[in-house]
Every structure is written in structure tokens, then in C-alpha cells.
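Here you go, one structure.
All protein chains of the complex are present and in place, except for one that has been dropped.
Chain lettering (A, B and C) follows the sequence in which the chains are written, and residue indices restart at 1 in each chain.
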Amino acid sequence: MIQKILIANRAEIAVRVIRTCRAMGIASVAVYSDADRASLHVRLADECVWIGPAAAAESYLNIERILEAAGAVGADAIHPGYGFLSENAAFAEACEKAGVKFIGPSAAAMRLMGSKTRARRAMREAGVPVVPGTTEPLANAAEAAATAAKIGYPVMLKAAGGGGGKGMRLVASADALGSAFEQARGEARQAFGNPDIYIEKAIRNPRHIEVQVMADEHGNVIHLGERECSLQRRHQKVLEEAPAPLVAEHPRLRAEITRAAVDAAKAAGYTNAGTVEFLADAKGHFYFLEMNTRLQVEHPVTEMITGLDLVREQIRVASGERLSVAQEDVRMRGHAIECRVYAEDPENEFLPSPGRITSLAEPSGPGVRVDSGAYEGWAVPIEYDPLIAKLIVWDETRAGAIGRLRSALREYTVGGIHTTLGFFREVVEDEDFCAGRIDTGFIGRWRQRRAKPDRSREQRIAVLAAGFHYLTSGREEGPAPRRDKSEWGISGRDALLR
Amino acid sequence: MIQKILIANRAEIAVRVIRTCRAMGIASVAVYSDADRASLHVRLADECVWIGPAAAAESYLNIERILEAAGAVGADAIHPGYGFLSENAAFAEACEKAGVKFIGPSAAAMRLMGSKTRARRAMREAGVPVVPGTTEPLANAAEAAATAAKIGYPVMLKAAGGGGGKGMRLVASADALGSAFEQARGEARQAFGNPDIYIEKAIRNPRHIEVQVMADEHGNVIHLGERECSLQRRHQKVLEEAPAPLVAEHPRLRAEITRAAVDAAKAAGYTNAGTVEFLADAKGHFYFLEMNTRLQVEHPVTEMITGLDLVREQIRVASGERLSVAQEDVRMRGHAIECRVYAEDPENEFLPSPGRITSLAEPSGPGVRVDSGAYEGWAVPIEYDPLIAKLIVWDETRAGAIGRLRSALREYTVGGIHTTLGFFREVVEDEDFCAGRIDTGFIGRWRQRRAKPDRSREQRIAVLAAGFHYLTSGREEGPAPRRDKSEWGISGRDALLR
Amino acid sequence: MKLTTTVDGVEQTLELSGARAASSIVSFTLDSQAGQADIIPTGAAAYSIMHDGLSYQVTVHDGADGSFQVEVNGFAHQVEVRDARRWIRGGGAAAAAGARKIKAPMPGRVVKLLVQTGDDVEAGQGVIIVEAMKMQNEMKAAKAGKVGRLEVAAGDSVAAGQTLLSIE
Partner (left out) sequence: MKLTTTVDGVEQTLELSGARAASSIVSFTLDSQAGQADIIPTGAAAYSIMHDGLSYQVTVHDGADGSFQVEVNGFAHQVEVRDARRWIRGGGAAAAAGARKIKAPMPGRVVKLLVQTGDDVEAGQGVIIVEAMKMQNEMKAAKAGKVGRLEVAAGDSVAAGQTLLSIE
């Protein structure tokens, strides 16, 4: 059994992995860049190793430094989290070479599925329906233009090297293609170290359905049901749930889509946790999109309805053990919804809003879980993904879960930065959302029809609070006096030197 | 259906009820005394009403003021929480008279069960085994002494008017009886407005097993399994779990004890949520102790294993609806443990430790729930019960739940006051606890054999931290400079006056 | 103390006075309507406010230029606060006119300038790309005009609210 795990990641997902390590009695090792000395995963881990400057390429993406760290602390396994090196087959191979177990699938399976273009070819051969488009990377903008002209606009440009919305652009017409292609390449290069872009016919306003699979090294492959992740902005998920509301409309869909996912995992010789993503239309037809060869951001919704700890299953599998459950023993119960709390301003096109968190209250209570990397006084660094926490709720029914979500969102306050919480507070009151009428075009349409309820009472309170704050916080003489925790540390150290 | 609920309570249980109200779309009304303006339940409620000075007798126990408040805001129901007026039949009757639904059993059932002495008589008549002792209140210390001499020491003095460890004293010999009797009377008078004390033969180191029952107004009575609450200090529970470890040793116990509990509830004509408490010995024999005619502090462990929201069921029942589940539909899963986070110093005989919470980090993550009334900057008032929060964990197995508890306790930090968290951190490492070898004498024995692991590494860090804090926080010139939030408010107001 | 405020675009006059220094009760007059509220701080720039029997949780985000984003029970309102002295010192309404500045919406790094000083731009045209949190954001001209001074160059780190360039 694994004794010590180095977590090659940061923030909320590193905290998430530390929690399961500690519950299992496994030592956890955090790594951190210059930007993350004060981050929660560093505070909570048993051990920690500095791995480089703030830039991810020199720290969290630096394979050599991470393996050096694993060697130095004697870790016998590495959990990659999501993002960063989690889908990097070369990293998995380097781990194997260094004698450290990579907690994830084999490099071969990652290569096959990690290349979105190769995966599309493989799925097409295996008889799984795929979205029309290229199965090779595009050489340049000209080839992109030619291909787009052939399959017809709108098209989707996508990074061959990774998912998560990075390096992805929806292009409506030919004149926007050139700059979109260059931006997508730039993002893809930076996010995945691979600038390759391919093209797909854009399916207008599809539903995004995905299936969690889990496979051990003894040939057992199971699925843990589907998730629906149709609420997206910038092609990135913001809210996920399980079961999929679409399945309520098309009951046959669950059996079909989970079977396709298990087939896909088997065809790839897959082990450990993975997610097979599909686009589906309103009629319940579905198309293979890609497979994410790692733990997903949204894995908690599956944990909430199955009662399983997916990180624990990952560690068991990596230790050579069998999955703790067979397919027929997986018991699903109730409904779970996750909201991604991004440091972004939903009133300003979801632009990033890094900075210091001056006040923080996270909700809890029945059916409420928060997977967070944040704490009061912490400054969200500008260098990394703006996801600071995830709010997950569970109840017996979808309506019940939405009720609990409303209650939890009311309690959740983050001061000092903007977050997506305000957006979710409106979404949970939205009639279409509550009825499960969601697809990837939801947010765009919602913006248009967005209800403006009468909040004159709250407006009066807002004026009163702003005036009170203005007068009592000394703002007249400049910014509110506030003992900055890091400056405080410095002045404290000055005292030591005296 | 109920539209607006006034919560005649405070702190964590008021917050707990507000959460379910909000999830159900029901307006919540907090009441507060002078000591609770800044308390979390007041901040989170939709509406709030001041009901009097800090002393409970003039506020949270003041029936007239609470009914006035309910009338003023137009509440159609009152949730009493636990403690305070929750087991006060006169209050339930006053609510009925005022046309406000009391969320709890009928006054008749409360009277029967609320009087511990009458309840003992009723149960004896119904054939449920009870602990030997008196079934009438004791007139004075002399009668107590005479009775004790008859049934033999050790004896337990108990309040006839309420539970929760208040007004309870274990007396080992005759010379300690007099002062114990007076102290118990004093506590009982203050806690329940009723100084009556009765006497029971003390069963040495029993297990404390209780059964959650739930009954609607249509004659349906179900149980939601048992809880074990054997870890106690000062006859008050500190850690509860479900299922009971004792049941693992005596599988027949569950069927027998839950049947007895349902019989007891039916005999009392009981409605709404209630708990039938038993003492059990190591062989699995059990004796009726008392029935608590209200929601219990430890109800979350039952919620975690059944998936039900007990407050929601209470509100449904009070609205005249049927229970949402039949007995055969209650599905239990996994194991849950609750730790009561008291503002007490476990290193100093669990004496109260009120004061300002200067830093607070509550855990979360898979299987972790915190029901809390605390927040950073809040001063725990000296006037009320020192319970500030409850940490509840769940996992498929007891061992898994203990693992998660270890992880959650490691993350949970409360600065500025002492809490029972440090005690729990040691308990979860204890061999007897982990093996389920617990009874009400556990804490006393644990003190004796308490392991002192080598913490020399942590000692070095403690010295370093204290020295660093001493030098950098300006302590040399007096107490650490700290911007007190309430003083800050005052100086702010001074600015308004200029 | 009399203040001029704008909430969600509507101007209102607010007058505040503390009843007693040690009390949490504040008297106020808002657009000629007098009232009282019970205000206590619950954290840095966070308040619990009671008014008319209702309980509000409020956080105040201090923005630039005397503007605040105030969240009341989780919903955001834009409030600007000015008192007479400050308003006059700042140049009054006259200061609000002039060139339209394009400011960095968040701390980040300038990836590319898409225009030069003197270029004519149309409303909505992309003028500069700023990267933060692994995302490249194209900032657009809010109005048609001529590009004025470029305040930054490619590769520069910029703070939130820093002026990048102006459109005249």
C-alpha cells in the first residue's frame, strides 16, 4: 500500500487530495511555487517542498523539479490532480522511470485519449459516434480556414493537447477565424505545452453529458453514472449536476451513454479514474467529445450520489488493489449540484478578479459540502486558474438540492474580490434552470432575458452601508486602514532585527 | 403549509433550523437577547426580533415575549430547537392558544414524557424495563438521603424537568449527597424553571443508546435507527455516533430497542420528532432512561445515515402532512460520528472558556459537515450553553468515518478560546475508541491511561512560535495590539458624531 | 454628515448620525425619508444590518474613485458616495468628462497592443490583449475615436484599474 503521496498540484484540488490521504493514514506532500507559500494546500499538508518561481512552466509544469521533490521526500506515489501535468503522458512515464507510482492511467492510455485527434479516430473506429471535424491538428490558419469553409460555420477550434476550455474558441464566420486561431494556439501552448489545434463542427447549444468511469488493474471497469455540465461560459463548466436532467427526459439515455463510456474505457485499456465526455442534443442523441484521463473538477457530485470517495478509489487502484465496489453494488441516491466559485466578475464578462480575500464565510449544514482552497486574508494569485472553491449540495431530489443550494449561496460571502457566487444566486431562481431546461447556450440566453427583480429595499440598505462604511472606515483620508497580514509579518521581522 | 417560522432559540441550532427553512422557501425569524445581537443566527435569519436582556429567564425562556414576537411578525409556527422552552408543555399550550403552531409533540405527550418521574411510571406500566429508583420528586435532602440509603450508593440525582446533563450529579457516598442535591436543584431550577430532583440507582459505566423516532398526525410512527452517545463528561454527551458500536456486538439489540422505542412513542400518543433514551450494559440489556420530546443536539448523525432532513420532517408533520417515508423505505447507509465543539478547556476539567474567537477555520470536504453558530471575531457569550458547533463526519464504515474525523479535526482551528477539539484529537487515536470499546466511564478511564506520545518536534515548534509571537506582536508593551471589531464600531460611530 | 450617493445609477441624498457612541443604532435620512438601522461590523468591511425588522448581511467592496460594490444578502449593488468637500476638491462634475480611458480590469500582463497612437478605432474594436489567470482577454474600445497615449507596452505587468491607453 502507498505510504506517502506527493501532490503535484495546488489550491482546492491539492487540499481535496490531502483530505483523503489523511483519512487513509497516508502522508501527504505539498509542492509550492513562490506564489503559493501561503496557500491552503501548503498549510494543510504534512510535508512541503518549494519547486520554483510563480510561472507554472517553472514550477507546477516542471517535471524534473517535481520528481526531484518526490525523491527528496521519499514519496512512493504522485497524485497529479487536474490541469498542469495530469494529462501529460511524458510525466507519467518519467514517474514510472523514477520508480514513483503515477496515480492515473497508463501513459499509453493517456497518449491515446490525451490527443483529442487520436481519440476521435479511435472512437470512430470503435463505432462510437463523434462530432464531425478533423482528426489531425491544423498546420496553420490557412488550413483552418479551408477546413472551416468545407464543414461550414459555426466551427469550434479546440486544443489537441488538453481540455478544460483552454485553447478553445467558437468561430461564427470566416473573418474571425484568423485571430481566434492565433489566440487559441497561444492559450494551448501555455496551458498544455502543445499549440496543436483541431476543428469541429460546432453543435449549437448542445447538452454536455459525461460519464465517470473507474477501472482497476485487474480488468474491472465500472461507471458511476453520468453528470450534466451544460452550464458553461467561455466553453468552461460553471455548474455541474448528477444525475443529468436530460436523462429524466430520455430514460434510455443512461444505459446507452454509460455503456458507450465503459466501451471507450475498455478500448483504451484504461485504468484509474477517467471521464468520457459527450455532447447530446435535445432528442437524446449523443456524440463522443473527448476523454479526460484524470480526476475531474466536478467529481464531488458523483461522490455525493454514490457515497464513494473517488480519490480513495484512485489510490486503491494505484496500489494494485481492486475497486471497492462492483458495478451492481454501486448505489446511487438523490441529486447533487456543484457550483464552481471562480475569482471572476460575472457582471464584467467573467473577467478574472484576483486579490486579497478580506472576509470569507463558507456555508455548511445538511447536504452541503465546500471543497475550498481559500481562507480569509489569503490573496488569490494572478498566475493560476481562478477556481478558488466548489460548493456542492445534495438532497433526495433535484428540487430539494436547488433549495439547499439557495440556502448555501445566501450564507456564502467572499469579500475583497469578485466571485461567480452572485451569478449562481440568480441562476437558482431562474425558471428554466429549475425546470432542467439547460444547454451550453443557457448563460448567453439568460443574460438577455435576465430578470431584474425589485430590490429597492436592498438598494436602500446598500446606500446606507456604503455611506456608513465611507464615514467609519477612514476612507476620507485614503484607502481603509487595514493591517495587511503580510506587511504585518515584515514589520514583525523588523522588530527581530532591532 | 407553514409560511413563516419563528425560531425560539439561538446559536447553532437556530442556524440549523434557518437552513432548512430557507431550503424549503419558508421565511425564518430569529429572536435575540442583548447578548446575541452579533450572533450568527441573527445575521442569517430573514427577520429578527429583540426579546430581552441576556439572562435566559428574561429572553429565551420568556414565553410572553416570544409569543409577542411571533404575533408581531405574523409567524404561523414556532420551532423551539433544543433546551430553553423546547420541552415546556406550558409553552406548547400557550402557542396553541395564540394560534401559532408549535413544532413538536402535543402538550400532553410532553407533560407525560417531560416529567422524568411520570415517564418512568408510564414506561414501567407499558412493560419497558426502567432503571431502579424513585418515580416521584424528592421533597428535600433528607428524603434524598433516606432513598439513597435504601437503594444503595452510588446513586444518580436527576432533574425531573429536563435532560441534557443539567441538574445531574453522580453521588458515590452519603457525605457528598447534601451539597450535590443543592447544586443539582440550583442548576435544575435555572435550566428548566423546575427544581425537582429524583433519584436513580447509578448503573456503573453503562452504554448510552437512544432511538430517534418520528411520528406524524396521521398515526404513522417510525424509528430512524439508534445512536450511541456513550462518551460523556459531567453526564453530558460529547461524541455521538450511528449505528451504535454496541449493536455490532449484539445484532438482536437493534430490533429490540427500536421496537421498544416505537412502543414508547405510541403509548405516549407522540407526534413529531423525539428520542427515546436507554442505558444498556455490555451484554446488551437495556433500560428506559427518559424520552426527549424535541430535536436532539445529535440529530445530524441520523440525518447522515438516512439521508433525511429531520427539521424538514418536523415542519412537514407540523403542517399536517404525512412523513415523507414509511418504515420500510428508510434506507440506512454507512456510519456517522458527531463531535460537540464546546467552548471549554479539556485540560482544565472541561471548564467553560467563553471569549472572543480570534481565528477560525472549519473543515469541509467529502463526508464532513459542520453545524456551527460561530464565526471569526465573534465573542462566545458567558450566559448560555458553551456548545458552539458540531462536527459531523460520514463514511461507509466506522473505520472510514474515524479517518475522516482525524482529517477534519486536523483542519479545525479555533483561536482565542479553548475548545474540546484537542480532546477529540486524542480520542480518535485511542485504541479503545477505535475498537468501539466505549461506555460512559470512558473519559474518566482515558484520563488515567492517556497516552503521551512523543511530541518533541511539535514542542520545538511551539517554543519557536511563542517566541516569534512574543517578539512580533508587540506583546512587550502589553497585550497584542488588535483592532477589536466592536470598539472599531464605536470609534466609527464617534466619527459620525463629529 | 450629508452625502451624495448614486445607487445602481440613481442619485440619492443620505444623511447619517449616530444616536449614541456606544449604541449600534444609526439614524439616517435617505431621500427625505428618516429611519433607524442597527449596524454592527462582522468582519473587515462586512456588516450585519437590521432595518424594519429584517436582517441583512452586507459586504462592501472598496472600488476605485469613491465607488463601492455593496453586496446585500448576496446581491450586488453599485454605489458611489461623495461628500461635498471631496467632490469639490476632485474637480466636481467637470472631471467626469474628457477622454475615455481603457483600464486593466484585473492585475495581469500585457500580451499585445493591437493599435498605435493616432489610429482610428471603432466602438467594440479590440485594442489590447491582457493575460491573467491563464486567460488572454481582448479589451475593446468602448466608443469610436482616435487612440491617444499608450501607457503600457507588451510584456508590462499591470495592476487592476491601471490605465492602459485612452481613446479621444
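Observations on the structure shown:
Just so we're on the same page, a contact is a pair of C-beta atoms (placed from the backbone, for glycine too) under 8 Å apart; a residue touches a chain by one contact, two chains touch by 3 or more.
All of these numbers come straight from a predicted model, not from anything done at the bench.
In the entire assembly, the chain absent from the figure touches the shown chains A, B.
Only one residue from A:42, A:311 or A:464 touches the chain missing from this view: A:42. The chain that is not drawn here is touched, among residues B:65, B:79, B:312 or B:418, by B:418.
Although one chain is not displayed, its contacts with subunit B can still be listed: residues 56, 166, 179, 183, 186-187, 190-191, 234, 343, 345, 347-348, 351-355, 358-359, 361, 376, 382-386, 409-410, 412-418, 421-422, 425, 455, 457-471, 473, 475-476, 479-480, 482.
Residues 30, 37-38, 42-49, 72-73, 375-378, 485-486, 488-490, 492-494, 496-497 are the ones on subunit A that touch the missing chain.
By our rule, only the chains that are shown with their structure count from here on.
Ranked by the number of C-beta pairs in contact, the top chain pair here is A-C. Ranked by how far their CA centres sit from the centre of subunit C, the chains are topped by B. Centroid to centroid, with C-alpha atoms defining each point, subunit A and subunit C lie 31 Å apart. Averaging C-alpha coordinates per chain places the centre of subunit B 47 Å away from that of subunit C. Those residues of subunit A in touch with two or more other chains are numbered 361, 376, 410, 468, 471, 473. Of all residues in subunit C, those touching 2 or more other chains are 1, 16, 26, 39, 43, 54, 57, listed in ascending order.
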